[in-house]
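Heads up, one of the protein chains got dropped from this complex, but the rest are sitting where they should.
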Amino acid sequence: MQSVRQMEIDAGMSIEDLVANMEHCGFGARRLFEATSIYEQMLGGSYTKFFALSGAMVPAGLRNVISGLIRDGYIDVLVTTGANLVHDIIECFGSHCLGAPDSDDAALRLAGLSRIYDVVVPDEHFIKFEELMQSILPQRANPISGTEFLRLIGSQISDSKSILRSAYERHVPVFCPALSDSMIGLQSWLFRQNRALYVDTLADVKEIVDICYQSNGAGIMIIGGGVPKNFALQSMLVTPRSFDLAVQLTTDTPENGGLSGATLSEAISWGKISENARYVTVYGDATITFPFIAAATLSRLEKKKLSH
Amino acid sequence: MQSVRQMEIDAGMSIEDLVANMEHCGFGARRLFEATSIYEQMLGGSYTKFFALSGAMVPAGLRNVISGLIRDGYIDVLVTTGANLVHDIIECFGSHCLGAPDSDDAALRLAGLSRIYDVVVPDEHFIKFEELMQSILPQRANPISGTEFLRLIGSQISDSKSILRSAYERHVPVFCPALSDSMIGLQSWLFRQNRALYVDTLADVKEIVDICYQSNGAGIMIIGGGVPKNFALQSMLVTPRSFDLAVQLTTDTPENGGLSGATLSEAISWGKISENARYVTVYGDATITFPFIAAATLSRLEKKKLSH
Amino acid sequence: MQSVRQMEIDAGMSIEDLVANMEHCGFGARRLFEATSIYEQMLGGSYTKFFALSGAMVPAGLRNVISGLIRDGYIDVLVTTGANLVHDIIECFGSHCLGAPDSDDAALRLAGLSRIYDVVVPDEHFIKFEELMQSILPQRANPISGTEFLRLIGSQISDSKSILRSAYERHVPVFCPALSDSMIGLQSWLFRQNRALYVDTLADVKEIVDICYQSNGAGIMIIGGGVPKNFALQSMLVTPRSFDLAVQLTTDTPENGGLSGATLSEAISWGKISENARYVTVYGDATITFPFIAAATLSRLEKKKLSH
Partner (left out) sequence: MQSVRQMEIDAGMSIEDLVANMEHCGFGARRLFEATSIYEQMLGGSYTKFFALSGAMVPAGLRNVISGLIRDGYIDVLVTTGANLVHDIIECFGSHCLGAPDSDDAALRLAGLSRIYDVVVPDEHFIKFEELMQSILPQRANPISGTEFLRLIGSQISDSKSILRSAYERHVPVFCPALSDSMIGLQSWLFRQNRALYVDTLADVKEIVDICYQSNGAGIMIIGGGVPKNFALQSMLVTPRSFDLAVQLTTDTPENGGLSGATLSEAISWGKISENARYVTVYGDATITFPFIAAATLSRLEKKKLSH
């Protein structure tokens, strides 16, 4: 049996050194180390790299981290929520603002501020968002897939830090299975009151299944749970393949029975994740865990590159 | 200031008596009482009654409770996940089975059992599900809305305990914004490899917004969070209305910043819930809290009816 | 394999009928059923009945439920926190009050109100508590055990709904291993500035170990975790015995690694719980779960009695 090796910390130590110190510890620390090792294998290998993103991660500050990973070739397939894409578009022209979780919400309403925990969005951003969307939404007589719809939006955005723009430039498909469940959905409905637009989300099923079929090994980083987690994992159901590497960062726990907290082991029973897969779940707030995992992973990859 | 009144319990006491005992207590007990009172006001009043259902509630055993509420006229609009509908359809011809949360998932895979926490589904059910779906999925040259698509499926089901069947019979629209994120989505993709089927989920936006516009007071019971919660709440964004009554049963907490754990107060800042609304969140497993709230509510409504 | 049997609810159904409906369901519902069955076996059998109580359950309204169980002979050994005993004593002369979780705490401070989530305690209660304690604390030249100390306090209380009084009358030992961590501890320190009082908490170890040795089968109901859970379970460590029945109601989960969320299975590896034990953990707020479990259990026991 291996021994627990007590962690050591020092002034000036690097992120990867601290993460390395967590290898032989218990609880979340060990999981964070394991997540970093799996993510390093995923990003450094020839896996098709899936990224499932839910939770209000863009308003909370992870937009540039994610668009950076796309631009660096570290995300091949993005599955996310409408909300993250809405807020990605808003960040192109205006910032989210810092608020407080114990705000007077009726007062915020009067002040024209919509709250997401401790972040607020001024109404004027939504007005600009509406104008922008009405000017860039694609008019099409025939149904287009969700990924094509989002690619067209991405092509109309100039901000290079944008997730949608970065995905457009790097030919990374963005899947948003619940597109109508967002302000993009609301704006699309307004848009097509006098213009043609059909988003055929079933076409996305074919696209993601095709990617799974063609992949030569697949890995996934899952932030949160919900639709992005399920849609990405279920895409393996109709293929002979399954995920070989998987990291899940979630605040939900298995005991509730819901998908967001379900263990990755559970996905093995479905054939979504390989029984030989390397996988780990890190429980906790992804605005904390993901930056440390990502920074440690990038540092390791950089070192490897330099040592060659 | 009101005093805490210590709870009293007795052998043989009724559910509504125990819930009544929770009125002047602290923590979750008081919230359970308040949830029951709001739900009684909602079901007993002329509100348009929304029901947002996420989490694997059908596999866990709430199917008949929900279809019963539909048949009794206590749900006017259902917003749910594809998974709950898939498992509703499966229950028409076969039961889910009891498993264990600490199963050997690779062994389950070999045995042909897919696990949802402590519930398992035999592969043969999925095979039957596939056959059934391929025989009842609607072929249509023109796009149909998601609610119409689900209505057509419901019309082909004979099991009166089915949620989809009950909704069909009672003309209750069923919204499933992430339809492609489910085995219904996978089957639809297979189906249309040689047949025409376009589900226009943006059309659902118009339908639910119209319901909001026409409502004369609206209430919502939210189980879990995710897409069903957001889609139902956001439908108010483009109307001058907002929800007057809201109950949320969730295992997620606000501190994580995600929508599933967000307070209902937060929704006031967005204008989704009225600043004068009566609302409460009960934290905890809805397979426990919802049956007690629903049973206490039905008992109260029955008593009121009898006393007239 | 057993089938999931979908729950059914009706107006007017009893608590035990609803709990019975949960037997073949998933998630928390099934655990609630199992907890009720184990508790029925424990209370109806000849087990030594331990009760470990933590969390602010007395301020939240469970005082009478617990003192009732003591008076009915359903608790043989109580292990709890100083806070629950302090608030038990306060309830003898004054009520806790209903507050709000999002209060302005600096304003409450000025108003002389100390907050416990959504319950508040007026300063005057603490002043009365101080007076009462200074008048009833026992003066003793020689060290007394913690249980003897609490027995002496209980003997000076007249309120028959009091936990300490009920325990005194029914000869139920009350263990409070962290006695100094409470206002009883603070008052004892003030008291003995000019009087003799030594509480020998190590003597409690002998007392509880003796109870374990003499027990002929032991069961435990654990509300929360912390010191009460650990002290009760560890008492088996130095005996050849272990718990045969165990129910844990907690809001903490295993993933955190702490004792409060640790599975009862983990306690088997330590020999605290028998490997043949019947045990279950119900995750959730005990102000909700415990009353329903206790009421259903009492109803079942009553029915059994009547049927004989």
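Letters A, B and C name the chains as they come in the text, with residue numbers starting at 1 for each one.
Simple rule for what comes next: a residue touches a chain if its C-beta (ideal position, glycine included) is under 8 Å from a C-beta of that chain, and two chains touch if they have at least 3 such contacts.
Everything quoted here is computed from the prediction, not taken from an experiment.
J.: Using the document's definition of touch, tell me which of A:42, A:62 or A:89 contacts the absent chain.
T.: A:62
J.: Tell me which stretches of chain B touch the chain missing from the display.
T.: Within chain B, the residues that touch the unshown chain are 26-28, 102, 253, 255-257, 283.
J.: May I ask you to list the residues on chain C that touch the chain which is not drawn?
T.: Interface with the chain not displayed, on the chain C side: 54-56, 60, 83, 101, 103, 105-106, 108-109, 113-120, 143, 146, 177-183, 185-186, 188-190, 192, 197-202, 204-206, 209, 224, 226-227, 230-231, 234, 237-238, 251-252, 254-262, 265-271, 275, 285, 287.
J.: State which residues belonging to chain A touch the missing partner chain.
T.: Against the missing chain, chain A presents residues 1-15, 18, 21-22, 24-30, 32, 56, 59-65, 68, 91, 95-99, 116-120, 161, 282-285, 287-289, 291-292, 294-295, 298-299, 301-302.
In this section, only the chains that are shown with their structure count from here on.
J.: If you average the CA atoms of chain A and of chain B, how far apart do the two points sit, in angstrom?
T.: Once rounded, the distance between the two centres reads 26 Å.
J.: Averaging over Cα atoms per chain, report the distance between chain A and chain C in Å.
T.: 43
J.: Would you mind listing the residues of chain C that make contact with two or more other chains?
T.: 26-28, 283
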